[in-house]
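Working notes, structure below.
Only a part of the assembly is drawn; its chains keep their places, and the rest are absent.
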Amino acid sequence: MTRDNIRQLALDAKVRAGLSWPQVGEAIGRSPVYAAYLVYGVGQATAEEAAGLGKALALPAEAVAVLQQVPHRTPAQPWPPTDPFIYRLYEAVMLYGPAFKDVAHEIFGDGIMSAIDMAVDIRKVEDPPGVPRMVLALNGKWLTYKKF
Amino acid sequence: MTRDNIRQLALDAKVRAGLSWPQVGEAIGRSPVYAAYLVYGVGQATAEEAAGLGKALALPAEAVAVLQQVPHRTPAQPWPPTDPFIYRLYEAVMLYGPAFKDVAHEIFGDGIMSAIDMAVDIRKVEDPPGVPRMVLALNGKWLTYKKF
Amino acid sequence: MTRDNIRQLALDAKVRAGLSWPQVGEAIGRSPVYAAYLVYGVGQATAEEAAGLGKALALPAEAVAVLQQVPHRTPAQPWPPTDPFIYRLYEAVMLYGPAFKDVAHEIFGDGIMSAIDMAVDIRKVEDPPGVPRMVLALNGKWLTYKKF
Amino acid sequence: MTRDNIRQLALDAKVRAGLSWPQVGEAIGRSPVYAAYLVYGVGQATAEEAAGLGKALALPAEAVAVLQQVPHRTPAQPWPPTDPFIYRLYEAVMLYGPAFKDVAHEIFGDGIMSAIDMAVDIRKVEDPPGVPRMVLALNGKWLTYKKF
């Protein structure tokens, strides 16, 4: 049973059960985005998380076991991205990345925002009222280059 | 005088003048990130913004004129990105993009977060105290696919 | 049941039923091109559209359900395109895109023609009489870059 | 004197002279888009067109001579396109090309819309009033595959 099989099983079950990502997240005590990570196969579940997903999404025991293994992270999409939702993020990194880097280095000195110790939040705001906007916030630990 | 020439001139002047990005932003009434966009050549300055940058960074008149033209947006970096700061963002889009897309579509329905009508904020938080983290927030208008 | 399965089912049914794209479009109250989008898997059908396609093309219930989900948009073709019909469009964007951009920016200022809020029309004209020409018209909302 | 040199010279002269693309087009009896083709180096000017451009844009004699040579057409941009204006067109061809192809073949039978015998028009419409949209229309001769 591969990560791809499990993803398909879990997404189908989520639709059948009428669950939202916040509800899946609550079932395992994590945020909606982290719950999606586990389902999409880019996170390693603890035994509790795997059991919680198994129960909420009626997954078979083999899937529950596989969810607890370390995944080999590969993109669940063609790359470069062809879907417009994802391409817009890719474009932002490509065009504005050097500006982000310069502003960040002024604040923090040389280093990086970790993509490992990083939390992500997605939410809806209205600005002006009635006009929806999406806010994607990446929150990562700052790591400084080692001297040696 | 190309966008590359102007970027180099402006960055050198910023160092000589000891200005920070927030200060450059204030000089033109914009955020630090947007000010960096103009300097890096991925935004079109209004006459006021161009004049403000020209004054703050002692740019020649020709540079002030070029800043007001529509740029042909090209990345000021190799691509795929080789710099670790930018690669970590690229990795997040590559690995987690499908999860972001799924969570967002549940909130908004089919569509995209615009990368054109999009504001960006970079800031430092400490969590726990004394441990710095970077928060990068993208805030874009939600666009719905047209039926026709 | 994947988007690829549904496309194949629907195209076969369309041939068997002797339906044209305008007729498929009429069955769901949309243009021929939009109807093709749904069949090719690059649009999300409303419940009514999915039901209309299901009826016109005798699709199974599972297909009708999948048509209502948000698609992960991927090209139904090799890329770069090898088919001459599509390559000619690709060539036009590659060679003439910078001229289009310059003419458009003179009219609209900096920004883009949205590919999300965009309608498309394909029609036949004769010029001179007896000599067919194809007209492909893309009609997208103009989006202006945000200042922040 | 290369095509790149001439483009830069001509674009600078256009700004200095305060000419619009429709005005440049009028100076040579062509549409704004075709005038841009010649300036961007992807068209071969007739002697009259070259003379008209030379006069309107104060080009040196050598440039007027080069404009009359057959160009080796190469894109004046990185490829795949990084500029958002052009990427949106590229995305439309990539994602919707197969649907366009299917609708067109139903109308015309097997063949292609020529990218050689093709005229292009760019214009602004408002729909609803006050909301600008761009319409890009490609109008090409239909070519049928030869039997032999």
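By letter and in written order, the chains are A, B, C and D; residue numbering begins at 1 in each of them.
As a convention for this text, a contact is a pair of C-beta atoms (placed from the backbone, for glycine too) under 8 Å apart; a residue touches a chain by one contact, two chains touch by 3 or more.
Computed from a predicted structure; not experimentally measured.
Student: Enter the number of copies in the whole complex; the displayed portion holds 4.
Tutor: Full complex: 10 copies of the single sequence.
In the analysis below, only the chains that are shown with their structure count from here on.
Student: Centroid from C-alpha atoms only, then distance subunit A to subunit C, rounded to Å. What do you get?
Tutor: The mean C-alpha positions of subunit A and subunit C differ by 30 Å.
Student: Hey, how far is the Cα centre of subunit A from the one of subunit D, in Å?
Tutor: 42
Student: Quick one: which residues in subunit A touch 2 or more of the other chains?
Tutor: Subunit A, residues with two or more chain partners: 77, 82-84, 91, 94-95.
Student: Give every residue of subunit C touching subunit D within the complex, in rising order.
Tutor: Result: residues 11, 20-21, 32-33, 36-37, 39-40, 42, 73-77, 79, 81, 83-86, 88-108, 111-115, 118, 120, 122-125, 131-142 of subunit C touch subunit D.
Student: Over in the complex, which subunit D residues touch subunit B? Could you list them?
Tutor: 15, 77-78, 82-84
Student: Residue numbers of subunit C touching subunit A in their complex, please.
Tutor: Against subunit A, the touching part of subunit C is residues 69, 72-75, 79, 115-116.
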